[in-house]
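Left out: one protein chain. Kept in place: all the others.
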Amino acid sequence: MTATPVVIRRRSRRWDREQLVTAALFLAPALIVLGVFVLYPIVNAAHLSLTSWDGFAPVKEFIGFDNYVRLAQDPEFWNSILVTVVYAAGVCLLSVASGLAVALLLDAPLRGRGVYRGIYFLPAVTSSVAAAIVWKYMLDPAGFVNSVLAQVGITGPDWLQDRWFALAALTMLTVWKNIGLNAVLYLTALQALPQGIYEAAQLDGASLWQRLRHLTFPLLAPMTFFVVVQALITSFQAFDLVYVLTGGGPRGGTDVLGMFMYRTAFRLGEFGYGTAIAFVTLLLVLGVTLVQWKASGSGKADR
Amino acid sequence: MHRKTLILGAAGLVGALTLAGCSASETSDGATEVTVWHYWDGANADAFDALVKEYNDSHDDVKIAPSNVPNADFLTKLRASATSRTLPDIAIGDLVWVPQIAQLGNLADLEGSVPADTLTDINSALTTFGSIGGKQVSLPVSANNLGYMYNKTLFTEAGLDPEAPPTTWEELLDQAKIITEKTGKPGYDLFTQAGDNGEGLTWNFQVNLWQAGGEFLTDDNSAAAFNTPEGRKALQFWMDLIDSGTSPYAKWGEFEKGQGGSAQEGSWMVGIWAADPPFEFGAAFAPYPADGSPATNLGGEQAMIFDNSDAETKAASDFLSWFLEPEQVTKWSEETGMLPVLDSVATGEDYLDWVESTEPRLLPFVQQMKDAHARPNTPLYPKISMAFAQEIEKALAGEASVSDALDAAEKAVNNTIAKG
Partner (left out) sequence: MRQSLSVRLGRHAILLIGSLAVVLPFLWMFTTSLQSRAETYTNTSILPTSWHWENYAHAWEAAPFGQYYISSVIMAVGIVSGHLVLDALSAYAFARLNFPGRNAIFMVLLAALMVPTFVTIIPAYTIVADLGWIDSYAGLIVPRLADVFGIILLRQYFMSIPQEIEDAARIDGCSRIGTFFRIIVPLSMPAFATLAIFSFLFAWNDFLWPLLVTNTDEVRTIQIGLSSFVGRYGTSWNYLMAGTLTATVPSIIVFLFFQRALVRGIATTGLKD
């Protein structure tokens, strides 16, 4: 072990002036843009959730927390929560699994690696509308999926007419759509892994699975955190795919929060109420993320 | 330093773009610019552009500038523009949107701006629809309605006469059952799912409701009016179709794929399919019960003028008046396959001759215009439609009885109206 150089870190309780100035300089551009165009509108929207605005009336009538109270008593909302939680759990799990698997498979000197990467990335560049239409078509009771299942002797269900099968289909569609993106994220992280420890471990006789389990997975923890957060946000806000695949049906079976929000605000003209749903969704996702943040040690890799 | 210059360069580029902010030019050379937003696409958009060009060429002091806004996001764009006074001068949108848009409060009263003759010539159901709060806030620029369309090949296959479509509910049911028996395919598609806004189900159902003699809401839109023997009769008709197996639940779309005998479709399908029919199809008026009356549901686009400024409002009204003259209405209808909104054109020889010689399948829809109803013009309509459809769907799915579903629907609709 080489001796680590000694760095004099100012340990005073005063903030380091150089860091403060640099921080201010570096943060300013992004924070200004985000502040004006993202944060301020959010505050604005929070106020909107306390009104009964329908999107058109020139006056927004203030109604306090009525929207939130109404939400708590709205059976459609609770159904939406249930559907979204199940959906999010599936998407997070499968996103991590599929993204990692594809990344690991592609992270080796493999012939045609570029071609594979291109292929696995195709769903990500495909329009959501097209993707959902194709899946809808393939999941028709007389369609492709069921005919393949029939080959192995399974009678496929009427996928989009049963609430749980429809949700499963939606989950698979979402994971499929994002597989390239998740794989790219993991590939990025894999590039930063120090090769040395792998060689050491192999010399020590560790098997492939052991190396994966005890070295790769823990070292990828920060990226896994990130992938899960992304998957959470995707599932809680999902709209495009759901809209085209099932429209929220069958009878609420795939009515995820994103769909519920959009329908309420844009289709039924209940903007105030729809915005309230958005904020509740935000709180939920934030809550789950905070729990995850704590559990993974503030998103830092174990060093 | 290399990288530093790169980053600074990028920042500079961004800054330059910010300052550039090349905006579209406003009214040039003194002409008043009238912006028109519509959702017409493809051939319809081209036809509109052609008419606009004709008007622009003959009017030096005005420039009509049309802009397509996809229909799914039309209201969103209007909402956003309303909050910052960047509204267009004319908005041409789905008739169902008018009551909501009227709530903005700045729609011009078209009664004074469009000639009285034109107003009386327009289909009265459509004019009444646009009369809200004592103002004529919108006028129709195109119309369509629902009728019976069927697959002639399947009819023949099932041993039915392809030139004798059903004229009553009873005939419809019988013929549909025969089709299913002989070909194994659905005989008649029903729109049985509420989906994300209910309107598909609601507006199809209203046809049968009106045919049976029922009403959807009371005249002043203050309460549900469909929970009556007539309403039950209409719903029972749907149940009969579903229970007999000829209209499977949640199977809308078979007819359009060429795998179903018939369906209640909009008049626009005739124009869309005429050039390149996916199969041999026929059209007829919507069959009504032997003890009922003919009726159909009106759709189409309505034009609204926003009171942005006196000059623009006047210019916009002039354009609209011109667009609603019989000559333009005839040209417009013939180009697009939409139904004429002027009674004089719809019943006039020229137009009817054109229909019979060019597109006879449009005739039943044209003839139905006199029996056509428009939906309630309340801004709560989308919510009402959704509430209604969600309850009715339960009966269609076999989860509730006809009377229970109608009771629940009535309650849900009245609740929606009460909450405002």
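A few remarks follow.
In this document, chain identifiers A and B correspond to the written order of the chains, with residue numbering beginning at 1 in each.
Here is the rule we go by: contacts are C-beta pairs under 8 Å (C-beta built on N, C-alpha and C of every residue); 3 or more make two chains touch, one makes a residue touch a chain.
Note that the structure is a prediction, hence the values are computed from the model and not measured.
Summary of contacts with the chain left out: across A:77, A:236 or A:273, the touching residue is A:236. When the omitted chain is restored, the residue from B:277, B:360 or B:398 that touches it is B:277. The chain not shown here is touched by just one of A:69, A:82, A:105 or A:291, and that residue is A:105. With the whole complex as reference, residues 4-5, 7, 15-16, 18-20, 22-27, 29-31, 33-34, 36-42, 44-45, 48, 102, 105-108, 110, 114, 116-127, 129-131, 134-135, 137-138, 144, 176, 179, 181, 184-185, 187-192, 194-196, 222-223, 225-226, 229-230, 233, 236-237, 258, 261-262, 265-266, 274-275, 278-279, 281-282, 285-286, 289, 299-301 of chain A touch the missing chain.
Considering the complete assembly, chain B touches the hidden chain via residues 1, 3-4, 7, 10-11, 13-14, 17-18, 20-24, 35, 37, 39-42, 44-45, 67-73, 76-77, 79-81, 83-86, 88, 94, 256-259, 266, 268-269, 272-273, 275-279.
Everything that follows uses one rule, which is that only the chains that are shown with their structure count from here on.
Distance between chain centres (mean CA atoms), chain A to chain B: 37 Å. For chain B in complex with chain A, the residues that touch the partner chain are 11, 75-76, 79, 82, 100-101, 103-105, 193-197, 250, 379, 382-383, 386, 393, 397.
On the chain A side of its complex with chain B, the touching residues are 29, 54-58, 161, 243, 247-251, 259, 262-263, 266-271.
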